[in-house]
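Working notes, beginning with the structure itself.
For this view, one protein chain was removed and the others were kept in their places.
== chain A ==
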Amino acid sequence: MVRSGTLILNVAARLLLPLQLMFSLFLLLRGHDEPGGGFIAGLVAAGAFALYLFAHGRRAMSEMLKVSPRDLVGMGLLLGVISTLPAWWNGDPFFTAQWWTIPIIDFKASTPLIFDIGVYLVVLGSVLTAITALVKTDHEDNAQG
């Protein structure tokens, strides 16, 4: 049922997608100190892909995304679980946050960040799974423009 959009929507979606994705990454990375975080960032990214899907169709979006949304969910869960392991290695209780500072760029890497990326992927994957499933069931998949 999703038909290719108008010219304006097509162009706008193309231009907006990288901006929105960059914004979502920005939200993700600053989330620990400023409003943002994996959940919100994941929703922003999902919105970006949804817009692209409306403008260019499901197939174009899948090609843009490269991986299946369901795989994103799996990767997110895996990252979430992996982020618990460094604590175990250090002999701390399960899920104790570990922090490392990467010297030159003065960037603080941490297991909460890894965990947040996991949240991001799960949210993005889940929303896109639902959206693409809804679109896919439309039998006339004449979406590509």
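The definition used in the following text is that a residue touches a chain if its C-beta (ideal position, glycine included) is under 8 Å from a C-beta of that chain, and two chains touch if they have at least 3 such contacts; residues count from 1.
Note that in this section contacts and distances are computed from a predicted model.
According to its UniProt record, the chain left out of view corresponds to "Multicomponent Na+:H+ antiporter subunit A" among "Branched-chain amino acid ABC transporter permease", "SusD family protein", "Multicomponent Na+:H+ antiporter subunit A" or "Aspartyl/glutamyl-tRNA(Asn/Gln) amidotransferase subunit C".
Across the entire complex, the residue among A:12, A:25 or A:40 in touch with the chain not shown is A:40.
For chain A, the list of residues touching the undisplayed chain reads 1-2, 31-40, 43-44, 46-47, 50, 54, 69-70, 73-74, 76-77, 80-81, 84, 91, 93-95, 97, 99, 108, 110, 112-113, 115-116, 118-119, 122-123, 125-127, 129-131, 133-139.
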